[in-house]
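Moving on, here comes chain A:
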Amino acid sequence: MKPAFEAGRPHGASKNLEERLEPVRKMLLPCMQCGTCSGSCPNAWAMDFSPRHLWRLLLTRNGEEIFKSRTFVLCSTCYSCTLRCPRGLPLTDAMSMLKQAAAAENVRMHRRSVGFYKSFMESVRRHGRVREMEFMTLYFLSMKNPAIPLRFTPLGMRLMAKRKVSFEIPSRGMGRLDAFFRKAKAVEDQS
Partner candidate 1 sequence: MAKTSLCDEAEQNLQTSLASFFKFVLAMEDIHALLAPMRLPANERVMHTLVTDPELLDPIDPFAPSFPMNAARLVSRLTKRPGGEMVAVVLRPCEIRALIELVKLKQGDMENIIIVGIDCPGAFKNTDYVEFAGENPETAAERFLAGALSGETKFDGGVEISAACRACTHPVPQGADLSIGIFGLDSDRQFLVSADTEKGKALFDRLGLSGCDVPDSRREAIDSLLSVRREFQKEMMDDIQKKTNTPEKLATYLSGCINCYNCRVACPVCYCRECVFVTDVFDHDPFQYLRWARRKGMIKMPTDTVFYHITRMAHISTACVGCGQCSNACPNDIGLSELFIASASTSQSAFDYEAGRSLEEDPPLTVFREDEFDDVVEVNH
Partner candidate 2 sequence: MKPKIGRALVVGGGISGIRAALDLAETGYGVILVEKAPHLGGVLSQLDSQFPTNHCGMCKMLPLVERDAGSQYCLRKGLFHENIDIRMSTRVAAIEGEAGHFTIRLQKQPGFVDPDTCIGCGMCADVCPVAVADEFNAGLSRRKAVYLPVPHMTPNTYVIDSAACSRCGECVDVCPTGAIRLFRQGRADFGVLVVDDEYTVRDSIKEWLEEEGFFVEAAASGEEALDAMEKQSFKMMLLDIKMPGMDGVAVLKKTMENYPEMAVVMMTAYATVETAVEAMKTGAMDYLMKPFDPEDLVSKVIDVYEVREASMGETMEAGAVIFCGGTECYDPSTGKNPFGYKVFPDVLTGLEFERLISGTGPGGGELVRLSDGRPVKTIAWVQCVGSRNLQLDKDYCSGICCMVAIKEAMLAKERGHEDLEATIFYMDMRTFGKSFQRFRERAEKDFNIRFTRGCVHTISADDKTGKLMVTYPVEDSRHMEAAFDMVVLSTGQQPAGGVDKLAEMADFEQNPWGFARSEPFAPARTKRDGIFLAGSFSGPKDIAESVISAGSASLCASAAIHAAGGGMAEVDGDLPEYADVSLQAPKVRIALCECGATLPGGIDMERIAADLKADPAVENVFVIPRLCTVEGWDMLVEKTKGKGYNRLLVGACTPYVYTRRLRQLGEKVMVDPALMDVEDIRSPAFAYADAAAGDIEQAMARRLKSGLSRLREVDPLPKQSAPIARRALVIGGGIAGMTAALAIADHGYPVDLVEKKGELGGNLNWLTHTIEGYDVRDFFDNVRQRLEKHPRITVYVNSRVVSSFGAVGNFYTTIETSDAPSRTLHHGIAILATGGNEAETTAYCCGQSDAVITQKVLEQKISQKQIDCKSIDTVAMIQCVDSREEPRNYCSRVCCTSTLKHILHMKKKNPDLGVYVFYRDMMSYGFAETWYTEARKAGAIFIPYTVDAKPQVFVGEKGDPPVKIKAYEPLLEADVTVNADLLVLATGIVPALPQSLADAFGAGIDADGFFREAESKWRPVDSLKEGVFACGIALSPRSVTESVASAEAAAQRGLRILSKNALTSARVTARVRHSLCSLCERCIDVCPYGARSVDLDMQKIIVNAAMCQGCGNCASECPNSASVIDGFFDGRMLDMIDMVIE
């Protein structure tokens, strides 16, 4: 079998991603590989690596493998793992940090979820509050995949029928929270 890693020489994902992984790795150092996270995760069955396996990859600096997997994308932030982790590790936060890293570095295979979150935030930036229909439209646009919108259409129609959402063409221009978002980015980049 090919070694999973060879310690003592560089390996892992691109430098940027590795840098982004570092704080997550540091956060999870106390992990003792008990697997409570995997066992508590409602979506572990759909993941290519279990959460425990993912953390092990992270700790052994196998970043490349991590971003090749969909494990962190499948986190539905139910906090079961965080609740149960005997080491008290903020595992849901760690998953989010991986999502953030993927978003920041635009990792291609995760563009669906990244696109989803980004579209949502875009809507928030523009209006202060999310407009669900606008956000969905942005999301479909970001995916550039005509197959995806179809999946939402019947539901969208039903919601519109109940007047719960209204169809809006996304508008460009100054957003309600532009300054807020810019500042957040600036502060975040600083540290």
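The candidates came about this way: all candidates are chains of the complex that A comes from, given by their letters.
One rule holds for everything that comes next: a residue touches a chain if its C-beta (ideal position, glycine included) is under 8 Å from a C-beta of that chain, and two chains touch if they have at least 3 such contacts; residues count from 1.
Bear in mind that the values here come from a model prediction, so they are computed numbers and not experimental data.
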Inset, instruction - Of the candidates 1 or 2, report the single one touching chain A in this complex. - result: 2
Legend entry - chain A to candidate 2 touching residues, read off their complex: 1-9, 29-36, 38-40, 44, 49-50, 52-53, 56-57, 59-60, 62, 83-89
